[in-house]
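The complex appears here minus one protein chain, its other protein chains still in place.
Coming up: chain A.
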Amino acid sequence: MAGTGTTHLRPGERVLSVEDLVVEFPVGRGRTVHAVSGISFDLLDGETLGILGESGCGKSSAGRAVMQLPPPTAGSVKLNGTELTGLGRSALRDSRRKMQMILQNPVAALNPRRKVADLVAEGPAVWGGKPDRSRIEAALEAVGLDPATVWDRRPHELSGGQCQRVCIARALLLDPRVLICDEPVSSLDVSVQAQILNLLESTRARLGLSMIFIAHDLAVVKNVSDRIMVMYLGKICEVVPSGALAGSALHPYTRLLLASVPDAPQGDAEPENTELPSPMAPPTGCRFRTRCPLATDLCAKEEPNLRQTTDGHHVACHMV
């Protein structure tokens, strides 16, 4: 597939490798939303990949497609070498167990009628056999909750941060290799956000997990990631080592994001067109060209492929 390219993929042992992932949703009257249009990425053991982008860029759809929730329209998702797309129901359930998701709204992610102890035990219970009390207690302690206090509580008796801790404990009890976090801190307060980010970071280091961290906040993504993939309208703009994000980002969209951080210097010329094009009829060529200050005729005709600029830094743009 023409477009996003694969130069940023690495050879050798990879926990997760995703190639040419396409996610499309029919919206009636023959129309289709192109949420993700042929992106590829991979994840090394113990690595954190940050996916950065605004609403509608396909970052959540990409994360969910990796989980096969729902399975992608096309493309390949390999977990430890096992192809997940096209697996049968029971084989898929077996493999998918190694990946767990942390969602944006922790309160909505928990069944309001169940107690914390049952919520955390739910995963293993589904897999046959309720875990014993000591395992649940250890899991709660590992995420900074006092088991005696929260044991019999229901989600509405907990704060948002505590609910997110319960979600993390629940995910970890299944002993996953990959944690997919979809905006895990964006509904939390600033002071609680730091607690959860530190918890995710220490957990990842302690258990040697690989992580996909999806968020719209540049500083948050930079803080937790080793590598950052910037998405726009279903395509990859740039793949950059997170240390180089602030200083060396090249793609005009990444630079627009950096200039939009609220405490960035004011007074840059605003882009002419600030509207996101419809994902039902994305622009030809480069999808960012309708808002890009550098766009030329070439950008409308030909889609830029990802190419390497420096080691580990890849950009899809004709003009930089």
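Note that in this section a residue touches a chain if its C-beta (ideal position, glycine included) is under 8 Å from a C-beta of that chain, and two chains touch if they have at least 3 such contacts; residues count from 1.
As a working rule, contacts and distances are computed from a predicted model.
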item: Undisplayed chain, where the name is taken from the UniProt record, one of "FMN reductase", "Formyltransferase/hydrolase complex Fhc subunit B", "Iron uptake system component EfeO" or "ABC transporter ATP-binding protein"; value: "ABC transporter ATP-binding protein"
item: Option touching the unshown chain, where A:Leu84, A:Leu197, A:Ile212 or A:Leu233 are the choices; value: A:Leu197
item: Residue touching the undisplayed chain, where the options are A:Ala219, A:Ala281 or A:Leu298; value: A:Ala219
item: Hidden partner chain, touching residue among A:Asp152, A:Asp189 or A:Glu302; value: A:Asp189
item: Positions on chain A contacted by the hidden chain, ascending; value: 54-55, 159, 161-162, 189-195, 197-198, 201, 216-220, 222-226, 242-243, 245-246, 256-264, 266, 270, 274-276
